[in-house]
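Complex shown without one protein chain; remaining protein chains in place.
For chain A:
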Amino acid sequence: MRLTFTVNGRQETADDVWEGESLLYVLRERVGLPGSKNACEQGECGSCTVYLDGITVCACLVAAGQAEGREIRTVEGLADGDRLDAVQEAFVECGAVQCGFCTPGLVVQAHDLIERIPRPSDAEIREALAGNLCRCTGYEKILDAVRLAATRKAGIR
């Protein structure tokens, strides 16, 4: 089937999409956006987190056809041209990235948290990121990065 949807502000059309395919597969293999990672394929790890009409979801658990006509925002759509989003910048500065596989999902989920709750408590950060697994960092530097990004974004506002 043909799929037409908006990704990071651009209209995209994908052809020959299999009806049982996931949105994640379409993004990575048909639209050329490999930022969202394919890890568990069962919603356990959060590495494929994207915005679907403004709400964060696991792209591996959205059927491709469900994205028809809808707006997707992936990790590739967070930066403003060459300028990284404050969450991305904070991840780099805090050393919240090791192998990097979980990073795109964590960045999108943290971005959403700070949009909804500009100054989240530690408990709120942990709850928001409970569905994003990282096997390298031990999470402490990720928490540092989210706190730093929230502080900076609050300053900008």
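Just so it is clear, a contact is a pair of C-beta atoms (placed from the backbone, for glycine too) under 8 Å apart; a residue touches a chain by one contact, two chains touch by 3 or more; residues count from 1.
In the analysis below, contacts and distances are computed from a predicted model.
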Complex minus one chain; that chain's UniProt name from "Transglutaminase family protein", "FAD-dependent oxidoreductase", "CO or xanthine dehydrogenase, FAD-binding subunit" or "Diacylglycerol kinase" is "CO or xanthine dehydrogenase, FAD-binding subunit"
Only one of A:N8, A:S36, A:T56 or A:T103 touches the unshown chain, namely A:T56
For the full complex, which residue in A:E68, A:D122 or A:E140 touches the chain that was left out?
A:E68
Go through chain A and note every residue touching the omitted chain.
1, 18-20, 22, 41-44, 46, 49, 55-58, 60-63, 65-66, 68, 109, 127-128, 130-132
